[in-house]
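Here the complex is missing a single protein chain, while all its other protein chains stay put.
Take a look at chain A:
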Amino acid sequence: MSVSPAVLRRLMRELNELQTSPPEGIRVATSEDNMLDVTGIVEGPEGTPYAGGYFRVKFMFTEEFPAAPPKCRMITKIFHPNVSSAGEICVNTLKKDWKSSYGIGHILVTVKCLLIHPNPESALDEEAGMLLLENYDSYCDRARLITSVHATPRVRPAEFDKPAASASPAPTASTSKSASSKSLSASAAPGGTTENSAPATYPLHASTPNTCTLTPSNSSEKPIGKERLTSPAPLGTANSNVSGTTAAVPAAATTTRAVKRAATGGGAGAEKRKKALKRL
């Protein structure tokens, strides 16, 4: 495709930014011979059944970019209500709510949020949607299994060797152009805290990777974010990071387990299972 110099310039700028100061839990891989060959890697947020996994999102830019969103596909298998078996991701940001000021970073942050706040109401995988609605534990187990089988590498992807931007103060201040900063700080985080207001005084660790204020697909209608908060869904985890172990009771068990696994390096058990399953 022919991409106009202006668009290439913009992409170059954003890739540069994502390389030098990536958002927490998000990295971007691209190849030197083709800047348009972009793959985002989203680290499964801790406290979710995706913890320990690394989820790759493939970008395809059309000539209408940035007026039209890039096409994005999850190329790592995942059990998630808003991701189809073919990897389509149902987020309004990638369709009707797209704005030309959004970029790669914004999309990846949105996907990360989707891992934290799955949205059964706009299910692409209706089975995952139903499980999430009816039997949260089963949903978590299933999601965790798929994560350990398909998304958990032996070693962390090299892209994550570089620290995230949030390690340094005021990560996005210099990048007023990147839209992600706008929406990230737009409203209070569901957990009652925000990235900005979570200084190192919190007990667990400095960053609170599960904060998320982007609303996932089809949920703009009603305050789903709030609604999900009241349910024993993974959102509780944001709180649990803050207050140690006193999160909503039903979620506590799964949460701590997930955290533990992530903390212990995440992969040993999965490795065995993987072999057993003769992964292709």
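The working rule: a residue touches a chain if its C-beta (ideal position, glycine included) is under 8 Å from a C-beta of that chain, and two chains touch if they have at least 3 such contacts; residues count from 1.
Following the convention adopted for this analysis, contacts and distances are computed from a predicted model.
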Checklist entry - Can you pick, from "small monomeric GTPase", "Ubiquitin-activating enzyme E1 1", "TBC1 domain family member 14" or "LAME_0F19944g1_1", the UniProt name of the chain not shown? => result "Ubiquitin-activating enzyme E1 1"
Next on the checklist: What does the interface between chain A and the hidden chain look like in terms of residue numbers?
Outcome noted: 1-6, 8-9, 12-13, 15-16, 19-20, 30, 32-36, 63-64, 67-69, 74-77, 82, 84-92, 94-96, 98, 100, 120-124, 126-127, 129-131, 133, 135, 137-138, 141-142, 144-146, 149-150, 217-218, 220-221, 227-228, 230-231, 233, 269, 273, 276-280
